[in-house]
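Removed from the display is one protein chain of the complex; every other protein chain stays in position.
Letters are used for the chains, namely A and B, taken in the order the chains are written, and counting of residues starts over at 1 for each.
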Amino acid sequence: MTATTYKPPTPGQQLSALLAETRLRMLNISRYPGQLVMEIIIPIVFAAMPMLLGRATAGADAGANFKANTGTANYVAFLLIGSNVFTLVSNAFWHIAYWLRFEQETGTLEAVYLTPTSSLTLASGVALYSVIRGLVAALLAYFVGCLVFRVNPFEGDIVLALAFIVVGLIPLYGIALLFGALVLKVKESNALINLMQWGVGFLMGIFFPITVMPPFVRFVALLFPPTWMTNGVRSALLGVGFFFGQWYLDWAVLWAFLLIVPLFSFWAFNRVEGNLKRNEGVGQF
Amino acid sequence: MLPTSSSPQSTLLTGPAAWWDTLIASTKKELLIMLRYPVEFVASFAQVFLIVIILTLAGLMFSENGVRSEGNSTMAGLVIYGFILFMFLSDTLWGIGYNVRREQKQGTLEQLYLSPASKFLTMLSRITITLIWTGSLCILSAMLMSAMIGRLPFANLPLGLLILTLALSGTFGTGFAFAALTLRVREAGQTIANLAQFAFMVLCAPFFPFSALPEWLQNVSRVIPLSYGVDAFRSTLMGFPNGYPELAPLGVEIAIVVAFGLAMPVLGFWLYQREEDHARKNGSLSEY
Partner (left out) sequence: MNGQVIVENLTKTYLTKQRKGLFKSEEKKVEALKGVSLEIKPGEIFGLLGPNGAGKTTLIKCLTTLLLPTSGRAVVNGYELTKQDNAIRATVGCMLMGERGLYWKLSGRENLVFFGALYHLRPAARQQRADEIIERLNLGEIADRAVETYSSGQKMKLAFAKALINDAPLLILDEPTNTLDLPSAHELRAVVRDLNRQGKTVIYTTHIMSEAETLCNRVAIVDRGEVLALGTVDNLKASLGREAVIRIEGVISTEASQAVGRLPGVSRAVAAATNGHSQLTVVAQDQAATLPRVIETLAAYKAVMQKITPEEVTLEDVFIARTGRTLADDTRVK
């Protein structure tokens, strides 16, 4: 009998598996169009809450007060940017961190681990799907929100804003993977992910500049890439001011996150995975 | 051999004692399950605090001195009292309404239907849990918000509490109706719950005055009974500042809230029973 020689998958095969995962997720979500529509409506509604309260209580001084506190009188765009970056953060956590736990609960994680495709390849496929879905929703929500509240969605340096988003997405998904490892271990996925997304939402200054936070909290906020992403986009579009004064310095910080965070996250994820395999197994929930 | 009871009836409860026992057992079960998700237990408190802080800080960005603003009692009352009703509606939609789906997925919904216990009482146990749990969260959140944006006004407390009770009763009835919907639409119930939550956030104006909405949207708000609950409740406790209540005269609002509070639980449960029958006809009680 001839022994079969195993050949590790080529980069092309890995990419093919990655894209297959992305396609599967896209097909799945296409059967829930209502959910996609909600992803456009929710950030607008969420941003509208403080907007309507602020307008009602401050009246004609709303813009001036807002400018004094944040650096821009364009509170519509400021709040919409925050809620749409939050959409990206939320998507990252739910699609990556929750995906792992969902597969574990339904029993398919073990089936996935039985294949020669690495879990990180599949996670990357899910991440790609999440990025596409999140970006489309966020951009549409920003555009529609601006129209609803009658502000110009094309104000400011759009290319620079997109540059901050694109560079910030990779470390964002790195963080999501890190939290995914935590979720695999702790197992109470919904509660943990909800808490994490709101925690990050607060730290990134979803509806306010991080300058209002106490110094220690501000320091912690600066350790999260979404904080730099949000401020970068606001500064590019609204001129609120980069943390280091110049766009390329803030952008460089995001690049540093891009290089460090995914590597750390992969390492942490592999450790947790290895621990699980040695103990209760990845399928145990 | 398993012993069988020589007089089975002596081991059984009947009448009001049986109902009370079912309610206690179901409530205890829900509480036990809740406590065995320790992360969820802690996270739900923390999450509410974070959301409160985020929305409060956002609102303060419109104030003249931002976070250093002096207390604003009216703003505090507007936001906090609306937030209380928002919390109850949210938890009702998910904890009473969508909970049917959770039981369906787990397979325990059919088990509940195999027993002679009243389904109304098992729903009532969910209400008890919501009152305890959400009530505690509301009190703590109100304290936090009050510390950040201003002292809470407490005028007309008895009337305010009456309005709150009736508004909650109507909310719970809405929960029953949503449970009925969930039985029919199953997983799509999640999307609908999200939609309902966000519609409430806009149309029932829990975080801002109704006057902030365009006139046409205010007219839509007037069609929703819960809007009057929010308006009457906070206007009463704020001591009726100028322009409050916003949607209709107080007498009219109270009449609507009373009707909503009395009729909605009955309607909601009737709808649930109808869907129950539908599910038993098409065999979907066990579908997951």
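Rule of thumb we're sticking to: contacts are C-beta pairs under 8 Å (C-beta built on N, C-alpha and C of every residue); 3 or more make two chains touch, one makes a residue touch a chain.
Quick caveat: nothing in here was measured; it's all calculated off a predicted structure.
Q: Among the chains present, which touch the one that was left out?
A: Answer for the hidden chain's contacts among shown chains: B.
Q: Could you tell which one of B:A117, B:V185, B:A199 or B:A259 touches the chain left off the display?
A: Residue touching the chain left out of view: B:A117.
Q: Just the residue numbers, please: which parts of subunit B touch the chain that's not shown?
A: The missing chain touches subunit B at positions 1-5, 8, 11-14, 18, 21-22, 24-26, 28-29, 32-33, 36-37, 106-108, 110-117, 277, 280-283, 285-286.
Definition applied: only the chains that are shown with their structure count from here on.
Q: Counting only Cα atoms for the centres, state how far subunit A is from subunit B in Å.
A: Whole-Å distance between the two chain centres: 30.
Q: Tell me, which parts of subunit A touch subunit B in their complex?
A: 32, 34-35, 38, 41-42, 45-46, 48-50, 52-58, 61-62, 65-66, 68-70, 75, 79, 186, 188, 190-192, 194-195, 198-199, 201-202, 206-208, 212
Q: For subunit B, which residues count as touching subunit A in their complex?
A: Answer in residue numbers: 37-40, 43-44, 46-47, 50-51, 53-55, 57-64, 66-67, 72, 74-75, 78-79, 188, 191, 194-195, 198, 201-202, 205, 207-209, 211-213.
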